[in-house]
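Below is one structure, written out as structure tokens, with a few remarks after it.
Shown here: the complex without one of its protein chains, the others still in place.
Here is chain A:
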Amino acid sequence: MNLEKAVSLGDLRIQLSKTAIRFSRDGNSEVPLSIFFFSPRYLWCFFIRSRKLDCNTAGVQKNGGHDWKWGGEIAFWDRRRVWNNCSNDTITLVGSSGTDAVWIYALTYGGGIVSGDRISCEFFVGNGCTAVLTTQASTKVYKSLGSRCSEQLLEARIGSDALLVVIPDPVTCFSTARYAQKQVFRVVADSSSLLLVDWITSGRHESGERWEFQLYKSTNQILLADDDDRPLFVDSVLLEQGSISSISDRMLDYQVIAMVVILGPKLKNIQNQVQENVKRLMSDQLHMPYSGVRASSNHAKPNSSSSFNKPPLVASCSPFGPKGMGVVVRIAATTTESVYKFLNHQLSGMESLIGVLPYR
């Protein structure tokens, strides 16, 4: 990977409807962009790789037959890739309507973002459709050269009765990296559903790199498309090395922070379940009467082996929006593994909606 050259990958646009997936890419870039689609319902996988695109849009038609221009049998985690040998970039989805979900992996240089990279994607999830956006591996942000900031922008519009599931691996910013991401979701109130996971680890913490990046900013906005883009949920986290306190100070001993947003009618059951689970999980941790904290601290300072250890995973869950339209879960943990387990457990109800258990 050439760390010296910052590349703009151009604008990627993907549109999923009941009968078609349309993708387009603006910008004139030398860089190959890989998009990996998968539909668990049919156990097929198609892999599109395009070099310099001459045409902007590729239409995709769905027919009831067996017309696979691209195809191949693949197990979900196998990732055997199927190469196209067709001259026109079309994919055909087989099958009738129903809750088929389409998984989309956007692959950027094997999961790495280089200083100064700017990536923007626009997704339209048509009425009644289900789309899953995910990554192949944790997104690594490399060191910043000349204080340049890497940026990712995601804008998604979720139609009526549609579901968008965003379940990436965590972002890992390496020492001195500078990275900002903004994700904007436009939803139809009481109709669109969204599951959003946004999380970050402290760096290569097994090599001792803990919260050593320069800047990380993540902004997530959910706007009500049918109410003049009225903000329903606005969250912006900024982790920047500061003079008053370092990022590491503010994170205490935690190495991973995560946020999960669950919104919409299709996810109501999961919403309720997660609220119950988190409450139970944390109540167990907190249900210990504390007495005169000052009394104990007047004596020898409690050492790390005493019972005053910070919990290895803390989480809280909170409803937001009118009539508790959505919930937001915030998690902090000392290991990435524990958050994977937590997410896998809490989101197990998603299997019926998207075909596969997230975060296995």
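The definition used in the following text is that contacts are C-beta pairs under 8 Å (C-beta built on N, C-alpha and C of every residue); 3 or more make two chains touch, one makes a residue touch a chain; residues count from 1.
As a working rule, contacts and distances are computed from a predicted model.
Visitor: If you had to name the missing chain as UniProt does, which of "Trafficking protein particle complex subunit 2-like protein", "AP-3 complex subunit beta", "Urease accessory protein F" or "Autophagy protein 5" would it be?
Guide: Matching the unshown chain against "Trafficking protein particle complex subunit 2-like protein", "AP-3 complex subunit beta", "Urease accessory protein F" or "Autophagy protein 5" yields "Urease accessory protein F".
Visitor: Give the residue, chosen from A:Val132, A:Leu232 or A:Leu267, that touches the chain omitted from the document.
Guide: Residue touching the absent chain, from the options given: A:Leu232.
Visitor: Decide which residue listed in A:Ile104, A:Leu154, A:Ala315 or A:Val339 touches the omitted chain of the complex.
Guide: That would be A:Ala315, which touches the missing chain.
Visitor: Would you mind spotting which of A:Ser147, A:Ser160, A:Ser245 or A:Asn269 touches the chain that isn't drawn?
Guide: Checking each option in A:Ser147, A:Ser160, A:Ser245 or A:Asn269, the one touching the absent chain turns out to be A:Ser245.
Visitor: Tell me where the left-out chain touches chain A, residue by residue.
Guide: So the residues of chain A touching the missing chain come out as 217, 219, 230-240, 242-245, 249-252, 254, 257, 259, 279, 282-283, 285-290, 292-294, 296-297, 301-302, 307-311, 314-320, 328, 330-332.
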